[in-house]
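Only one protein chain is missing; all other protein chains are in place.
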Amino acid sequence: MIRNVDIVRPRDLEQALDMRAELGEQGLPVAGGTDVIVELRGQRISGKTLVDLSRVEALKGITEGDDGILVGALTTHEEASGSALLLDRATALAQACGEVGSLQIRNRGTLGGNVANASPCADGLTALIGLAGIALVASTTGEREVSVEDLIERPYRTGLGPDEIIVGFRIPRSAAGARSHFVKLGRRDALAISRINAACLIETDGATVSACQLAVGSVMPRTERVREAEAAVEGAPASGETARLAGEAVSRRMIEMSGVRWSTPYKEPAVGAVVKRAVLGAMGLGDETTGAGLI
Amino acid sequence: MSGKKDNGRYAVGLTVNGARRDVVVQAGETLLDLLRRHLRLTGTKCGCEVGECGACTVVLDGKAVNSCMVLAVQADSCNVTTIEGLADADGLHPLQEAFLEVGAVQCGFCTPGMLMSAWAVLQENPGPTRAEVTRAIAGNLCRCTGYQMVVDAIMQAAKKPD
Partner (left out) sequence: MSPKKRRFSRTWLLGRPETRVDGLAKVTGEARFAGDMDESDQLYGAVLRSLHPHARVLSVVTHEAVAVPGVVAVLTADDIPGSPLVGGVIRDQPVLVTDRVRFLGDGIALVAAETEEAAQDAVERIGVEYETLPVVDDPREALEAESPLVHDDGNEVVHHVVRHGDPDAAFAKAESIYERSFTTPRIEHSYIEPEAVIARPVAGGGVEVIGSIQNLFSTRRALASVLGVALNRVTVRHAVIGGSFGGKDDVMTIMACRAALLARRCGRPVKMVNTREESMLESYKRHPYFLDYRVGLDGEGNPVAMRIRAVADAGAYASTSPFVTYRSVVQAAGPYRCPNVWTDLYAAYTNNPYTGAMRGFGSPQVNFAVEGLVDEIAEDRGIDPLSYRLQLAYKEGDVTPTGQVLGGHVVSLPEVLNKVGEPSGFVDKWWRYRAARSAPKAFRRGIGLACSYRGVALGAEGVDAAAAMVQVQSDGSVLVSSGITDMGQGAQTAISQCAAEVLGVRMDQVGFLDTDTSRIPDSGPTVASRGTIMGGSAAAEAARRVGRRMLDVASEITGYSAGDLILREGGVWRSRVGRRLQPLYLSFEELAGECFNRGRSLAALGWFNAPPTSWKEDRGQGIAYFTYVYGANVAEVVVDTETGRVRVEEFWAAHDVGKAVNRQGVTGQIHGGVAMGMGYGLYEEFEVEEGKPKALNFDEYLIATAMDVPKMHAIVVENPDPAGSFGQKSLGEPANEIAAPAIVNAIANATGRRIRDIPAGLERVLLGRKLTRSGPRGSEAARETSCKTGRGHT
């Protein structure tokens, strides 16, 4: 039971955008509810009006377009984790969604919600950023595209305007033979909040890495691509040593960004290991090295 | 179709265990509140209200969900199955029989949610592996059994014709 809230239930996107525009800061979009309900439950007076997007068909579905895969904002984590298209073409995203919470949470929680909530530990968010995903954002005044990475401003804060709704995400088409991989470290095997997560996409040219995208979550103020590490990998041989160097580069970047903190003695080596495994997985070298399933 | 009533109250119509139910709820009430407070279906338990323990698990349009994480108005026009709907006139569901036979029940507080998670996975996948069953109940915390006999029971029930 949440106290002192109201709710509106738009039937379609147009109505949803109208309601969003009308309510402004007082409105709070809700889809699966797995973050919003927890958040509001602890509040004595929220005064919010929930804009329930769950009936808006335009926000559903996973389809392949000319410029990539379109993933509707209402796509649940479970749908994403079982999507043949994503498993094939955006593996890291399917893997990340499959690692979220529990089946009950995955059945409700949506990718749009995962991004809009902007938790620094969100699994889907790391994968979307690692895959260079683009958020498709709409309001009554029009649509815009913004990279998911740029949409996140700081923990629990996005650049979404009070009249905007995330419609979905576009994952750009990657080169044939590109592969992506997601790795999560939690304290237990289910219902775990990521202590560290990483998503990596790699294209190879023969035995050499020709392109690398690498996003890391839970260790920096916001989830982001680590360009220094990507640069260290690009042009290098697809090998365990390259993966190790990528991990070290991320650890260095983490300390640059956050300074040496109470958690650094642990996170420095552990981030290196998680990143190394994400890179190895994206190189297709994962199985024998990472001891699949342990973390 | 849900409709707004006075004082922030909403009319919700849904199917619960095969029967059409019409309920007037508040905007902030959850499906768990709807089931326990309004319909007096107390087999669904409230353990944490943050979607972690799984004691409130019901099956909503074929999917296992934490009913504490679903707003009651969002369940409008939906089909809900709770623990009270598992047995039928012919007797216990094979899952219920297996839980009793194998010894998957101790204090019983997690049992309704555990059974609904099990039921949902068997609906989708009648011949699951042990790993699939374990994954399906990973969102149902149990402090008594250590889970092993719960998984044993679900595997035993999966072998029986429904």
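Which chain is which? They are A and B, in the order written, and residues in each are numbered from 1.
In this section, a residue touches a chain if its C-beta (ideal position, glycine included) is under 8 Å from a C-beta of that chain, and two chains touch if they have at least 3 such contacts.
Given the structure is predicted, the values throughout are model-derived calculations rather than measurements.
Across B:24, B:50 or B:78, the residue that sits in touch with the chain not pictured is B:50.
Taking the complete complex into account, B:150 is the one of B:14, B:122 or B:150 that touches the chain left out.
Within the full complex, the residue among B:27, B:65, B:80 or B:138 touching the omitted chain is B:138. Along subunit A, the points of touch with the absent chain fall at residues 1, 3, 38, 42, 44, 102, 185, 187-193, 195-196, 262-263, 265-266, 269-270, 272-274, 276, 289, 291, 294-295.
Residues of subunit B that touch the chain left out of view are 41-50, 52-53, 55, 82-84, 86-87, 92, 96, 99-103, 105-112, 115, 134-135, 137-151.
Here, only the chains that are shown with their structure count from here on.
Separation between the centroids of subunit A and subunit B, computed from CA atoms only, is 29 Å.
Per the touch definition, subunit A reaches subunit B in the complex via residues 1-7, 9, 30, 32-34, 37-38, 40-41, 50, 52, 54, 78, 101-105, 107-108, 189-191.
By the touch criterion given at the top, residues 2, 8, 10, 26-30, 33, 49-52, 54, 57, 63-66, 68-71, 73-74, 76, 117, 121, 135-136, 138-141 of subunit B touch subunit A in their complex.
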